[in-house]
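A single protein chain has been removed from this complex, and every other one stays in its place.
As written, the chains take the letters A, B and C, and residue 1 is the first residue of each chain.
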Amino acid sequence: MKREVQVDKKSYQVEYEKTAGGISVAVNGRCYQVDASALSGGFYSFLVNNRSYDAFVSREKESFAVVVAGRTMEVDFYDPRSRQPAEESKRSAGISRQVIRAPMAGRIVRFQVGPGELVQDGQGLIVLEAMKMENELKSQGIGQVREILVTENEVVVPGQQLMVIE
Amino acid sequence: MKREVQVDKKSYQVEYEKTAGGISVAVNGRCYQVDASALSGGFYSFLVNNRSYDAFVSREKESFAVVVAGRTMEVDFYDPRSRQPAEESKRSAGISRQVIRAPMAGRIVRFQVGPGELVQDGQGLIVLEAMKMENELKSQGIGQVREILVTENEVVVPGQQLMVIE
Amino acid sequence: MFTKILIANRGEIAVRIMRTCREMGIATVAVFSEADRASLHVRYADEAFCIGPAPALESYLDAEAILAAARRSGAQAIHPGYGFLAENSRFAERCRQAGLVFIGPSPEVIGQMGNKSVARQTMLASGVPVIPGATGALEDLETVRRVCREIGLPVMLKAAAGGGGKGMRIVTEENDLRDAFSAVRRESYASFADSRILVERYFPAARHIEVQILADSHGNVIHLFERECSIQRRYQKVIEECPSVFVDDALREKLTAAAVQAARAVGYSGAGTVEFLVDEAKNFYFLEMNTRLQVEHPVTELVTGIDLVREQLLAAAGERLSVAQPEISRHGCAMECRIYAEDTGNDYLPAPGLIRKAVFPEGPGVRVDSGVYEGWEVSLHYDPLIAKISVWARNREEARCRMLRALDECLVFGVKTNLELHRAMLTDEAFISGSIDTRFLDRHLAGRQPAPDNLADLAIIASVCSTLSSSPGREERPATAETGLWRMASKYQFWATRF
Partner (left out) sequence: MFTKILIANRGEIAVRIMRTCREMGIATVAVFSEADRASLHVRYADEAFCIGPAPALESYLDAEAILAAARRSGAQAIHPGYGFLAENSRFAERCRQAGLVFIGPSPEVIGQMGNKSVARQTMLASGVPVIPGATGALEDLETVRRVCREIGLPVMLKAAAGGGGKGMRIVTEENDLRDAFSAVRRESYASFADSRILVERYFPAARHIEVQILADSHGNVIHLFERECSIQRRYQKVIEECPSVFVDDALREKLTAAAVQAARAVGYSGAGTVEFLVDEAKNFYFLEMNTRLQVEHPVTELVTGIDLVREQLLAAAGERLSVAQPEISRHGCAMECRIYAEDTGNDYLPAPGLIRKAVFPEGPGVRVDSGVYEGWEVSLHYDPLIAKISVWARNREEARCRMLRALDECLVFGVKTNLELHRAMLTDEAFISGSIDTRFLDRHLAGRQPAPDNLADLAIIASVCSTLSSSPGREERPATAETGLWRMASKYQFWATRF
């Protein structure tokens, strides 16, 4: 099976098949003969050329979160014929639209920019209070404030859209 | 809901219903108002009159294995209208038939009694080798060896019937 | 000794206190907010009482609700843990009025030490050096501005009633003073219902070193050596160790003597910590006294063998400490890493969420104090501390290597954690050589690097295996339901092999 796979947004060409001894996997031409053992609770034990690795895998459809050697990585499988990962296509089209989302639940203390204002990369946008601390949400690029979707003192949930910058 | 329940083979009359604050349970007339919280992985947290208990429950149909306060108990629910637990009915009928089963996998080293032989309570019947140790399986009562279901040197699986005594 | 006590706290510290109680045969009463019904401290306790809704002000900071639970349960004493009401003199006073023992120093001492400006004056009076700054708590911007000009920038603004890193701001330029002043007042009020402010000289490259003390009501005051707590983020400690590589015997002698003197001066009782800033020239300045158990107390327990909670209980019950100063020796080296649910790549923002997998280390020299379990949700309402991993070894380098080994055995999935950051810190040259100060984290650690190809390859291999071994949408299968898509674990063919 041939797939294009992204690990933490970086693309890899992957080919794999089941074999008598386990699984054969090639990543960007690097070949691995894997003796894989599925343990319980999402854990896997791999032997690759007798090197032992332990992995924890959490799967949601074609997306995987994998913990190996203490590092958590996001792995995205997709079929190049059927779809493009959304973010990638936008990036390649040069569109830079930022949606500022709440990283955690909390209360909006105040805005540091207003509608229409130009913002710099790293500039503070919103102060969010959570866990008794004030936290500044910053711009990840240059743009203009298009929309403010919440109000001061509003209580927000994690992931809620707060502001759009284009 | 009214049920007859057995805990480690001892019978209890149980009545329970869901209430606004949790569950109401009566066991042999002892009433408990339970604030129950189902955690993940089979764990439960109970508050009974503010006393806190942690339990682990493993369920198979109407049978439960429950660990509370470090003690594992077998709990059997049954509907008195539909069926009697098999063992109970036999016990009450006075029938004493023993089926000696392998407590673990291993190899039959030798028999200490032969077919037709009378055996005493606690008498050694079979020597089973497992984990490099010889283990003597003993009779749990008086009887006569009716049947020997395995042979010397045979490798047996846990739970396998080895001998019948009546 | 008490036969039943209430623990007015939650999470790992509540469980840790209950562990000692259980070992001493003391029944434990937990209190919990509605958000904490399923929390570990409720499960661990002998009894548990709900004291209100999730916000701390309406539960863990609600003195009357806690006292009512204590009365209902018949508890004789209240252990406040750290945070919440631990350094609230009014609560200690209310316990006394209600006929309950507050496990800590007297309300008067808490008031004296808990209020930073009074503490400053007390220290000055007993000859302990203090940080240059305003002599009292300030309430208006103009006075703050004047003080800043006197002592010179940079300065630290902090809540007079504060502690635990909350309500603190560094000001390096006068233009930023107004905003910082407002923020500290707001945070201070939200956390402590007190908006007064202290202004002190800020030492950018100082070390944070503290001394653990214990005192009873029979006049015994002893110290249990120092803890080095310089590694901080957002003014909260993340790694602590004992002994400090920076403290030589001469400095240790001075620091511990100053701490004991400070405790004696106020008639201290129970466990307490005297915090010092130590500059590069080994000058030290009193920072504050925490009149409670510290988060990082395991470090001291590991090097001295003293159970600090046991000593707190003895002192609170009017008994004598179980040890005297000459019996206490420092044995080896201990280190603690605090594992937080936080986003280290985004200014250490707390990262609440469901803990879907949690594996903690075992083996020689490792101690784990966790307050979570698999399937439990880290709430946004409280401190996002998941667990404290502590190690003991004969010397610092062995402890460091042991901690790395222990961190390697850790796995927390479902929330972002600072585990990777801890690994990076412990392998940093400056950390290895002991050249750490309070800005270590800012200075020494670059952002998260992209996964190297060999790790990415393993992640891909793992995903491929997951694809082949399970149907989409399911991530965890009970062990018994595994099917043999390829060679499966523990499903070897017993009968195919010769016995």
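Descriptive notes on the structure:
The rule is short, and it goes like this: contacts are C-beta pairs under 8 Å (C-beta built on N, C-alpha and C of every residue); 3 or more make two chains touch, one makes a residue touch a chain.
The structure displayed is predicted, hence computed values, not measured ones.
Every shown chain touched by the omitted chain in the complete complex is listed here: A, B, C. Contact with the omitted chain, checked across B:121, B:134, B:152 or B:166, is made by B:134. Among C:1, C:24, C:265 or C:468, only C:24 touches the chain left out of the display. Of the listed residues C:64, C:174, C:408 or C:442, the one in contact with the hidden chain in the full complex is C:408.
Across the entire complex, the residue among C:124, C:257, C:324 or C:354 in touch with the chain not shown is C:354.
In the complete assembly, the contact with the undisplayed chain comes from C:298, out of C:298, C:350 or C:384. Contact between chain C and the absent chain runs through residues 15-16, 19-20, 22-25, 34-35, 37-38, 53-55, 58, 298, 301, 305, 307, 331-332, 354, 356, 360, 362-370, 374-377, 379-380, 392, 394, 398, 401-402, 404-405, 408, 475-476, 478-480, 487, 489-490, 492, 494, 497-499.
Although one chain is not displayed, chain B still touches it through residues 5, 7-8, 10, 12, 14, 16, 18, 22-23, 25, 27-28, 30, 32, 34-42, 44-46, 48, 53, 55-62, 64-73, 75, 77, 103-106, 109, 129-136, 158. Interface residues of chain A with the unshown chain, by the touch rule above, are 35, 37, 39-41, 43, 45, 47, 50-52, 54, 105, 107, 155.
Rule of thumb we're sticking to: only the chains that are shown with their structure count from here on.
Chain A and chain B have Cα centroids lying 50 Å from one another.
With each centre defined as the average position of its C-alpha atoms, the distance from chain A to chain C rounds to 30 Å.
None of the residues of chain B touches two or more other chains. In chain C, no residue touches two or more other chains.
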